[in-house]
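Encoded as structure tokens, here's the structure I'll be asking about.
In this view, the complex is presented without one of its protein chains, the others remaining in place.
To keep things simple, chains are lettered A and B as they appear, and every chain counts its residues starting from 1.
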Amino acid sequence: MSATAPRLAPLWRITPVTTSLALASRVVARNLRVYRRGWMYLLSGFVEPFLYLLSVGVGLGHLVGGLQVGGRAVTYAQFVAPGLLAAQAMNGAIFDTTYNLFYKLKYAHTYEAVLATPVGTNEVALGEIGWALARGTTYGAAFLGVMAGLGLVLSPWGVLCLPVVALVSFAFAATGMAVTSFMRSWQDVDSVALALLPLFLFSGTFYPLGVYPSAVAWLVRVTPLYQGVDVLRAFSTGTPSWSVCWHLAYLLALAGLALAITSRRLRRLLAP
Amino acid sequence: MSIATPTPGALDLEVAAGRRGTPLWWRALNSWAFRWARTWRSGLAANFVYPVVYLAAMGVGLGSLVNRHLGASAASLGGVPYLAFVTPGILAGSVMQIGVHEATYPVLGAIRWDRSYLSQLASPLRVGDLLLGHLAFLAFKALVATSVFLAVAGAFGALESPEAVLALPISVLVALAFFAPIAAYSVTRENDSGFSTIQRMVIVPLFLFSGSFFPIAQLPEGLRVLAVCTPLYHGVALERACTLGRFGLGDLVHIAYLVVLAFIGWMAARRTYQRRLAG
Partner (left out) sequence: MPATPSGLAVRARALRKEFGSFAAVDGIDFDIARGEAFGFLGPNGAGKTSTMRMIACMSPRTGGELEVRGMDPATDGRAIRAGIGLVPQEDALDTELSVLDNMLVYGRYFGIPRRAVRARAEQLLEFAQLSERSDAKVDALSGGMRRRLVIARALISSPDLVILDEPTTGLDPQARHLVWERLYRLKQEGVTLVLTTHYMDEAEQLCDRLVVMDRGRIAAEGPPRQLIEQQVSREVLELRLEDADEGRALEALKGLADRIEELPDRLCCYGEDGDELLAAVIDAGVHPNGVLVRRATLEDVFLRLTGRSLAD
């Protein structure tokens, strides 16, 4: 029996997945309990993208006319809707893991007590990301339903939009959490909104990349929201190609990387 | 060497200031400006990034599709390229955001969080002074943001006339017209739960349907009447008159609308501020 220092913790500590997920689900349940009273707030999240869709339908659509996607002629509303769907998934997911998370980390010290229970930092990360993912996906599903009702989903491939929305939510929730773990002040947090704006506007959401000079187009091709926009557009217009696989792999890799960083950072912040 | 008594020099300055009769609201403005001075860099960065991103994405990017579809001087867009059409719309929208933002979190924070209203009231300042001070600070922020916006828009070639400088006072008016009524509401609140609803249910629809991105003539009859009633529609019309150099007598209607709204908001705010802070 010798006095040895505990070995360095591995990046992702191996624990039985069932208990870890069960505990993470309790973190999700906590958030659900908070928002039970804030349903108005949740509801207003559904309305925003419909307004965008409406303004495209009655306004911008007439200015722009029709476009081509994968060799298929589509109306401008059919072109923009999947872009808005991706942006919706991104916004829905990232708000929870930036503003709300920063508040809990720096002001409420919520996790100080949580980590004294069997819940560990990895379960906190999984739970918060899971909640953001659930929220982003719920918004996405509602939006997708409206798209279908308005004739903006042109193919049965459109069904696949739902899992893709979940993946986009997951990737941005994890990324948001990883970035937030490095933030020091509310000003840092506010800069998130500033960073999201160009992603929202430039990721091929409102017009095809062909509009850009080729250098800019390539820059856009490596940004995360573009992956989601392109896949969702391919599915909703029924024009998928093999490039979809690249986009999905990109999003998975981003989510995995962000999760690993989050796991490490949270342990350093909360259990030093 | 006592901590409780200020040094004689500081006291003299204070007395001298009082004798010279510095308006009290000016001191309230100073207290805001003092904090602004610590964070102005990030604020200015946002003032700069916002027009660059919007003009590049909507004016240039989307504009190229519009110009291809309608031609570069469509009559429905006032005979100018889409970039020149949309620029004043985005300017009005961003000034609205500045007014609304300043009227929500900072107002509630001045009561609940950093309590700067309360510390101002602990001095000789009265409720009316601190409201005026906040209005003056907002006017200053609107001027800074609009100056940066116009510089960026100029670089994009989006301004059609030197009359664009008139957008500076117009922006102040637009910001005040949004700030005053919303501040009158915010000051009565206990928490920020209503603010995101204002953002999503009021600000976003205004931005999308008040003629910023497309002429409201395209809206169905009912929506068009609704749009004409909104303050942002008048703000967009005014900013557009400035940047296109088409200011006319008819624009006085828009100005009158916004002045009346700002005045009513201001009166309401005086009342709710008084009730919350000195009641």
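One rule holds in what follows: contacts are C-beta pairs under 8 Å (C-beta built on N, C-alpha and C of every residue); 3 or more make two chains touch, one makes a residue touch a chain.
Source: prediction; values computed, not measured.
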item: Neighbouring displayed chains - absent chain, whole complex; value: A
item: Touching the absent chain when the full complex is considered, from A:L43, A:A73, A:A113 or A:A195; value: A:A113
item: Of A:A22, A:A73 or A:V159, the residue in touch with the unshown chain; value: A:A22
item: Residues from chain A at the interface with the omitted partner, ascending; value: 1, 3, 5-7, 9, 15, 19, 22-23, 26-27, 29-30, 33-34, 108-120, 270-272
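We take it that only the chains that are shown with their structure count from here on.
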item: Cα-centroid distance, chain A relative to chain B, in whole angstrom; value: 31
item: Chain A - residues contacting chain B, complex; value: 38, 40-41, 44-45, 47-48, 51-52, 54-55, 58-60, 62-65, 67, 187, 190-191, 194, 197-198, 201-202, 206-207, 211-212
item: Contact footprint of chain A on chain B as seen in their complex; value: 39, 42, 45-46, 49-50, 53-54, 56-58, 61-62, 64-66, 69-70, 77, 82, 193, 196-197, 200-201, 204-205, 208-209, 213-214, 218-220, 223
